[in-house]
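Handing you a structure now.
A single protein chain has been omitted from the complex, and every remaining protein chain is retained in its original position.
And now, subunit A:
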Amino acid sequence: MRHSAILKRQDRIATRSGARHEPGRQAQLRRLAVLYTAPVVLLLLVLIAYPLLRVVWECVRYVNLVNPTVRGFAGLDNFRTVLQDDDFLPALRNTMIWTALSVAGEYVLGLASALALARNVPGRGIFRALIIVPWVIPIVVAGLTWSWMLTPEYGILNHWLVQLGIIRQPIAWLGQPSTALFTVTLVNIWRSFPFYTISLLAALQAVPRELHEAAAVDGAGTLMRFRVITMPHIRTVSLTLILIHVIWTAINFDFIWVMTQGGPLDASETLPIMIYRYAMQQFDVGAACALASMMMGFMASIVFVQYYAARARRPA
């Protein structure tokens, strides 16, 4: 027993150094790996892969959520339904505005806070904890609290803005078409920017101090050092962050649904809200899946382009 164990160990040492492979042990490890990953694979197949295929499948079929007699091959009819929907272009525009403004605002706040937190000032641990807080609370709670602060009757923000003389009378920020989308965007920025803070902070802390010191000795000012040293170091993280958040923001359902339900008068309706409406209010599964696959295709192409661009940039 003991002897064979020692032999095994020697085998492994040999295997590791690449000198010799023992097929029996390798096969055993592989079996173990299959066993260990089986539950994950099963769950991913059922909960991700199958639904994914089903989305693609249903988008060329007539399917109704409550009426099983509606069925059959639809060809491109579902896509036609979506593209000819009067709500489609406004929703697409809203999605673009919502995504672009959110991501831009989040990045600016995230970078500012990360730069401040990267400086070694007393109390930064506390500030760091405080700044992350919005990111961990439920979106519903964030939406509700901001809705309360923004009410025209008793809302504290309207009260302050009036007192400061910025607006003449309280505004129903979420209740009028011209401001609803921007207001939800602001709340989204509030909740999402801490993610950028943490990621950018990690990247900033990896910048060697010596670089800054050497540059300073050579007479480079703060802005110069930021441009030449800091920015190149956080470029990769920034690109990844922005890419991920473009996707996450464009498909976000919760914020808008919780705060305005796409209203008033569809002024804040985005594509995910449209998907929900097709499926859960009009029961038109085909159209919902057509829109979902279009979004998915668009997102996959962004990821692809980014991935290959990044690979092309990297020296081989």
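Rule of thumb we're sticking to: contacts are C-beta pairs under 8 Å (C-beta built on N, C-alpha and C of every residue); 3 or more make two chains touch, one makes a residue touch a chain; residues count from 1.
The definition used in the following text is that contacts and distances are computed from a predicted model.
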* UniProt names the one chain left off this complex as which of "Carboxypeptidase regulatory-like domain-containing protein", "Fused response regulator/phosphatase", "Carbohydrate ABC transporter permease" or "Oxidoreductase"? -> "Carbohydrate ABC transporter permease"
* Check each of A:A91, A:A180 or A:A292 against the chain that is not shown and name the one that touches it. => A:A292
* Asked: Which residue among A:A33, A:A104 or A:I167 touches the omitted chain?
  -> A:A33
* Structure fact -> Residues on subunit A facing the left-out chain by the touch rule are 1, 5-6, 8-9, 12, 29-30, 32-37, 39-41, 43-44, 46-48, 50-52, 54-55, 58, 65, 109, 112-113, 115-117, 119, 121, 124, 127, 129-142, 144-146, 148-149, 151, 153-156, 159, 190, 192, 194-195, 198-199, 201-202, 212-213, 216, 222, 244, 247-248, 251-254, 257-258, 272, 275-276, 279-280, 285, 288-289, 292, 295-296, 299, 303
